[in-house]
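Excluded from the complex is one protein chain; the other protein chains are retained at their positions.
Chain nomenclature is as follows: A, B and C, assigned in order of appearance, with residue numbering initiated at 1 for each chain independently.
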Amino acid sequence: MSQAPAPAAAPTAGAADWSPRIVAFFCNWCTYTAADLAGVSRLKYAPNVRVIRLMCSGRVDPQFILDALARGADGVLIGGCHPGDCHYVEGNYKMLRRHQLLQRMLADLGIEPARVRLEWISAAEGEKVKRVVNEMTAQLRALGPLGLPQKFAAWDREVTALAREVHARDAAAGPCPDRAPSTQPGETVHA
Amino acid sequence: MTRPQHVRIGFYVCHCGHNIAAMVDCTAVARYIATLPGVVLSRDYKYMCSDPGQELIQQDIREYGLNRVVVASCSPLLHEHTFRGAVEAGGLNPFFFHMVNIREHNSWVHTDRVLATEKAKDLARAAIERVVHHKPLEIKKVPIHPDVLVVGGGIAGIHAAMTLANAGKKVFLVEREPSIGGHMARFDKTFPTLDCAACILTPKMSEVGSHPNITLWTWSEVVKVDGYVGNYTVQVKRKARYVIEDLCTGCQDCIAHCVYKEPKFDDLFNERLGKRKPVYIPFPQATPQVVLIDPEVCLNFKRSKNPDGTPVVSDKCKKTCVEACGEKRAIDFTQKDQVVEIKVGTILVCTGFKTFDARRVPAYGYGVYPNVYTALEVERLVNASGPTGGHVVLRQGTNPDGSPKTPRSIGIIHCVGSRDKKTNLWCSRVCCMYSMKLAHLLKEHTGAEIYNFYIDIRTPGKGYEEFYNKLLEEGTHFIRGRVGEVTDWTMTPEEEGKLVIRVEDTLAGVVRRIPVDMVVLATGLEPQADADAVRRLFNMSCGGDGWFLERHPKLAPVNTFTDGVFLAGCCQGPKDIPDTVAQAGAAAAEALALIDKGYVEQEPNTAHILDTECSGCKSCIPLCPYTAILFDETRRKAYINEALCKGCGTCVGSCPSGSIVQNLFEDAEIFSEIAGVLAGEPVTAGRTGNLTPIATP
Amino acid sequence: MKITRTIKYEADRVPGFGREVMSVPGCEALEHCIQCGTCSGVCPLSIYMDYTPRQVMELVRSDFKNEVLRSHTIWLCASCYACTVECPRQIRITDIMYELKQRAIKEGVYPARFPIPVLAKEFTRMVHDHGRISETRLVSQMYLKSNPLAALGMAGLGWGLMRTGRFSLKQDRVERREEIAKIMEAVDRENGKAAA
Partner (left out) sequence: MKYAYFPGCSLKGTGRAYEESLVPVLQHLGVELQELEDWNCCGATAYMAVDEGKACAAAARNLALAERTGLRQMLAPCSACYLVLNKTRHYLQEYPAMRQVVCRALESVGLACRADTTVRHPLDVLVHDIGRDAIRQKVSRPLKGLKVAPYYGCQIVRPYSTFDDQANPTSMDRLIEALGATVVKWPLKTKCCGGSLTGTLPEAGLRLSYILLKEAIKRGADVIATVCPLCQFNLDAYHAKIAARWEPVRIPTVYFSQLMGLAFGLPDHQTVLHRGMVQFRPPPAPAPTPA
């Protein structure tokens, strides 16, 4: 078992310092408890994950995942009970289905599948929490930052510039009654 | 960030002694949180869960007019309840509280103090963001059905059932074998007191059989469990005995008159060392005293099955048993399995263990050499009601007078299947003691030389070490070494015709070959073969080793992760009879505490549908495993029966119009939590390098 | 009566030796040893050993390097792997024995005139030089180097082999011998790099 790839602590700037940020959604009954067990067992793993507790992985709305990525997470980890072990009978299956659909959409967006990971971790599998977190941290480190907020900013600048250009051209061409009013200059698409 | 004017948050970060403070700079976290909008007060404190810690929260609520409280400390699974109580005592609705786990999920699992501190800040900030959206909620009280189901009629189930029944509760005791008694009923004596297992168990068994509050269903299995704490609906399959239980008096005339004059079929109760007839009672003290017929061997059945799985009645036998039964008319060849449904409020799982299959260690020759025995077989051999009437005679060999051979030397091999990565890594806890007990009994019965081969002798119990000492005085040999192999090839004349044990005597530091007449394998304890199916039935968890998982190894040892389902005995892990009985009592007490409270408090995390938003698409309806979502055809809107909702949130996560709201896990709460954990700058070394490292206390 | 001191002082240990051995591929599981003695119990040669395999395991773990590398035990191991498959902690005892043999040879501390390390070395040299082993030639060389007198006792055996057409002093060899030499040099080079 590999040790947590501890993020560099030396105060040097550069890509080597970068460390992924992972938002995790853990179900209360299996994976959250497993993470507690990892703690009680004093297992050591990478400090890159921020866990949000839900009652069931079935509660994970795909919007949570997209929102986390959009706000700067480099990856999202979802932890649920093993198939057949769901505290609520089959919430984990629902999550599995959503995950598969979401993966297709993410692929279209150019987001690597490794960034959104679904894992079945039972309450007894503290070791697995450690392994999965370390693995995912290492994988994301290899993939590099997702940087969606920065990309949004860049896209906004592009769209703004385009809007300005169109506006200027429209102004030069004179009014056109058939056209809807174009985007106002300086308006950002992403609030 | 701005906050609604009325939000006044109090934040507390707990040091938990050094548990948190050694890895997280609690003062820095408190200082940082103090800068966030809406936070009126931010403190760090040594032990938040202590009385003064809780008192502090209450005082602050009153003094500073707090209306939200966040505590960053251990896991909410441990102390959420405590702090909600404190918040309520301070005069607030207990759900204006949120807890941040910076111990199990942070200080205990990380090694870099700077990064752990940053993580604590992120998690705390998320809670601050979230708690703003919290709403006052009410805990629902649901009445508890006072009846109890006890699954498994070994000593654990027997003791638990008796405790509950004596407290006036109605108990259903379900056992899958034809009689209760479990493994204990097959033991000869019990260590270290050497009192006879039957003498102490049978009175309890017959008490169970006659107790007015106990409904005893043997030869029965639980097949389905629905519902939740306080209100379980359970289906029990009562397997066909081909004997009507109420009409059978246990006279056993049918057995005497069976067309088979001699017992011919393997007697499972006696570990196949003896024989029984197709109609039988498993052992003399069986409870209930009701016979049963084995359709696999009874002549009145064909070996084929009907389409419904029941055996085909051939009517080929003379049915002397029916004749013998006479007017009682207890025998019914057409009997079928029956499924009965019962309602209970709590369930005690006492399903026990199985012994390790000694064939899995081929080096010890079980199944190859007839005179290699398992410990359970020896329990039956030394038992006066066993297949040999308590005479220890071997399967192979004869004495000079032609009678079956009595062993003159016996080797007992400890830890068979235990402490071994290839089989089971755990110590089975009882083998050292039962091996010594068998050593004593075998010596008493045969006067043979007895050798115990052990890795370590483990005697952690009252009077156990003293028992070991007694064995040493009796002249039993103790050789510290795990046996390499049991073979029948010989090097010296005295080895001829014997089983040879090859072992390193690790204390003497020499390899020895020891010829013996009989080898006893102290097989370890394992989870039941169907433990996985059983745990699914009751919605429990198993540890990696396959034993049922208790809610907390120290503080909730008989609880499971499913409220209202309790554990006792070896299904939770190997243990001896005193520990089993103690645990059974504890489980019964836990159940009684629930029942006598009269109601269960339900976490108000149920979901409801916003009428104004619901588009009536019905996509939520098939998702609910509890059929809690209904559809109002007249209004074309879905609605949730909150009494049935368990609060998983699956429907919420998939509602396309976002019209379902789960209390405590509202979208706004979770989105703000996501925003909260990500609001900080990504941690880089460049940034953390600017932090003043704080000396670890 | 001649008496010897058997006490071990801390100075007799070579701290770090155990850890070093346990870091070698195949030897990791030694840390889980519970000293049960199964290895000695199944070892067909343990009856001739100065330390039983179990004792060797403990001596390694406790850093008694000198005692272990000088023991006869490591040379008596016939590589039958019985201990390895029976060990309840899945310690690859045979591989640990190999590792200890290698260290003893490297440090030149194996028992003098002991034929086993001589055979191992002659074997290795023959592989290095020729790529293949000619068994009867190898064995003859081993006897000449370790115990010439014992070679005389083997005459009958040699005759038996000759009679059945199985004796040959002809050296069988690989055609591209330089390839073998190059590979071996490259291994040394790579290992040197790794060590540096």
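Everything that follows uses one rule, which is that contacts are C-beta pairs under 8 Å (C-beta built on N, C-alpha and C of every residue); 3 or more make two chains touch, one makes a residue touch a chain.
Because the structure is a prediction, the values reported are computed rather than measured.
Although one chain is omitted from the display, it touches the following shown chains in the full assembly: B, C. Touching the omitted chain from chain B are residues 362-363, 365, 368, 487-489, 491.
Hidden from this view is one chain, which touches chain C at 24-26, 44-45, 48, 76, 78-82, 84-85, 92, 94, 98-99, 101-102, 105, 115-117, 119-121, 123-124, 126-127, 131-136, 139, 142, 156-157, 160-161, 163-168, 172, 174-176, 179-180, 182-187, 190-191, 194.
Here is the rule we use: only the chains that are shown with their structure count from here on.
Of all chain pairs, the one linked by the largest number of contacting C-beta pairs is A-B.
Centroids of chain B and chain C (each the mean of its C-alpha atoms) stand 49 Å apart.
Work out the mean CA point of chain A and of chain B, and you get 37 Å between them. In chain B, no residue touches two or more other chains.
Chain C has no residue in contact with two or more other chains. Put simply, chain A touches chain B in their complex at residues 4, 6-13, 16-19, 21, 23, 28-30, 32-33, 35-36, 38-40, 42-45, 47, 50-56, 58-64, 67-68, 71-73, 84-85, 87-91, 94-95, 98, 122-125, 130, 145. In the complex of the two chains, the chain C residues touching chain B come out as 32, 34-43, 46-47, 52, 54-55, 86, 88-90.
Against chain A, in their complex, chain B makes its touches with residues 75-77, 101, 103-106, 108-112, 114-116, 118-119, 122-123, 126, 536, 539, 541-544, 549, 561-562, 605, 623, 625, 646-650, 652-654, 662, 665, 667, 670-671, 673-675, 677-678, 682-686, 688-690.
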